[in-house]
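To start, the structure under review is shown below, and the notes come after it.
Only one protein chain is missing from this complex, and each of the others stays in its spot.
A and B label the chains in the order they appear, each numbered from 1.
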Amino acid sequence: MAEDNTPAVLLKNLNKWYGEFHVLRNINLSVKRGEKIVVCGPSGSGKSTMIRCINRLEEHQEGSITVDGIELTDNLKNIDAVRAEVGMVFQHFNLFPHLTVLENCTLAPIWVKKMPRKEAEEKAMYFLDRVRIANQAHKYPGQVSGGQQQRVAIARSLCMSPRIMLFDEPTSALDPEMVKEVLDTMVMLAKEGMTMLCVTHEMGFAKAVADRVIFMDKGEIVEENEPEEFFSNPQSPRTRTFLEQIL
Amino acid sequence: MAGKTSQSEGASRTVSDVLHNETFRAILAQVILVGAVVLAAWYLVSNTLDNLAARQISTGFGYLTKNAGFEISDKFISVSAANSYGRALLAGLVNTLVVSLISIVLASLFGTIVGISRLSKNWLVAKLALTYVEGVRNIPLLLQLIFWWKVITAIAPQPRDALQILPEVFFSNRGLNFPLMSPDPVWGWVWLGLLVGIIGAVFIWRWANKVQARTGKRPGSIPLYLASIIGVPVLVWLVGGAPTGVDAPVLGRFSLTGGGSVSTALLAMIVGLTFYTSTFIAEIVRSGIQAVSHGQTEAGDALGLSRRQVLRLVVLPQALRVIIPPMTSQYLNITKNSSLGVAIGYQEIASITNTTLNQTGQAIEAIALMMVVYLSVSLTLSLLMNWYNHQIKLVER
Partner (left out) sequence: MKKFGLAVLAASAMAIGAGAAHAGTTLDAIKSRGSLKCGVSTGLAGFSIADSQGKWTGIDVDYCRALATAIFGDASKVEFSPLTAQQRFTALQSGEIDVLSRNTTWTITRDASLGLEFAGVNFYDGQGFLVKKSLGVESAKQLDGATVCIQPGTTTELNLADYFRANNMSFKPFVAETDNVAAEALQAGSCDVYTTDRSGLAATRASQLANPADYVILPEVISKEPLGPVVRRGDDDFFTIAKWTMYALLETEEFGINSKNVDEMAKSTNPGIQRLLGVTDQIGSKVLGVDDKWVYNIIKQVGNYGEMYERDIVPIGLDKRGVNDLWTKGGLMYAPPIR
């Protein structure tokens, strides 16, 4: 494990192309332990791609990514080590529909961490209880609501004891009345000191928990600021235009 | 007073309301339908019997016990010219099942490989698979069977110049000849040993599950299973005195004799049915895998599961659900298509039925019997697959 003063995530001169299309341009970002960062920006700005690079769901072509002191290269061992540190919550939940809520949570601990089933189930029940869905443990994902599914997805990630959590627009596929239950869960996590990177447009959430807000456009980090400053006094005209559109 | 009123209302309800009652009408319609079907069937059967009697054509299933008097080339149960038509038809049914089963297994394996190749990132592999699928599935099966049959009979060498493809395994225009172990009572026990070994492997697997649940570590790798499946029969063989007598094919006056053999027709059937059906299975497998969204793989990756674990624990269990129902109909197709064996002289149930109806003249009985047999085989297969499908069905809200 890395020492406490090493950054949790360090992106240096990150560049990525999809064929001819330059998705990420010279991204530099350092995330401290326990820091909560909200990433926003118009669609196609590269914000999702950036955080998907952090656990190697996407490959980058130039620059370096270091997570908890481990650099992401082609080395499969490093990729596995990084993925063990990083949890991810997807826009469309991506729960395994053929497994129960409980089995969704125990699958990785059993097969990756070689945890005895009983222990894995106890741990899963603990986190399911934390996201207040323990009573649905034996149902299948198809039998619970969208908000509940996203909370299960958060619990599923937590079961692997990650040190960093990535959220890729976790509330944008939800019906409005379910957004709050998921955000509440995320706020709870934030208060416990989890390092978090969230791609989200929930400005209320950003104001409440974020240490920094990052605005991306056309593959670049355009602005980086404290939430108060960011919303009340945006520096870049592009940020201003964007904020006018969403607020 | 009030009671009386309600009673008379009740009476009027029984007359018109019952006639307009939905359930009553549904039952009535079904009764009429069943009645009509039974009546039509009775008319057809009795009229047929009358006509047959008038034309002095024999009827009934008595012919099944009569001596068949013809030989069957591929046989997996003992049958000869001295047996009855019933026995010959049974041998034909066994031939149908054998060719279907072998083709089902081979087509499933090969079709899966081709289906996965269709999704390959390697351009050449993907295009080759696509060409194979589009080429083979668009040529009628009958032509393909005749093609393979002609290829084997015309191109393969004569028995005296037979191609030795493996030690003591010969390929010629008479089909495949391969060695068998000389008969010895020990072999029966060895087969039993194999069965015990397989059951043992199942127990090892269940024990491994339990240990994993308890400790998290999964004991027993592939060598342990192999030890059970191979070790037990080998042990039985050693204890039984390790007989090594081999009945190898030797060139006789006409062809290779001794050992086991697979005829040209059966070979052509297996090759033709396998290639043809594998193209459909390839498409089913491809669409099954594609039906599992990429998000599932990503979720597995993000949790740190290895590539193989993602495939085995996440993708395949979901793909199977999409694959099973259309796969069932492909398996049924293989079984039904095996009747094309008639065209190349593979003596399966349809071919034997033909010979039988021609020798006995009892076309109606023979065809009816064959239809019942095909129906039973197909329904059994369907039931099995439906049961399996039900076992793995997704639970939805």
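To be clear about the criterion, contacts are C-beta pairs under 8 Å (C-beta built on N, C-alpha and C of every residue); 3 or more make two chains touch, one makes a residue touch a chain.
Here the structure is a predicted model, which is why all the values come from computation and not from measurement.
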Chains in view touching the one left out: B
Residue touching the undisplayed chain, where the options are B:F70, B:F147, B:W189 or B:Y388: B:F70
Among B:R253, B:R308 or B:H390, the residue in touch with the chain that has been omitted: B:R253
Of B:Q30, B:N47 or B:Q164, the one touching the omitted chain in the full complex: B:N47
Chain B residues that touch the omitted chain in the full complex: 44-45, 47-48, 50-52, 54-58, 69-73, 81-82, 153-154, 158-159, 173-174, 252-255, 257, 263-265, 342-343, 345-347, 350-351, 354-355, 357-361, 363-364, 366-368
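Keep in mind that, in the parts below, only the chains that are shown with their structure count from here on.
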Chain B - residues contacting chain A, complex: 212-218, 293, 295-296, 298-299, 301-306, 309, 313-314, 317-318, 321, 392, 394-397
Complex contact set, residues of chain A against chain B: 55-57, 80, 83-84, 86-88, 90, 92, 94-98, 107-108, 110-120, 140, 142-144, 156-157, 160
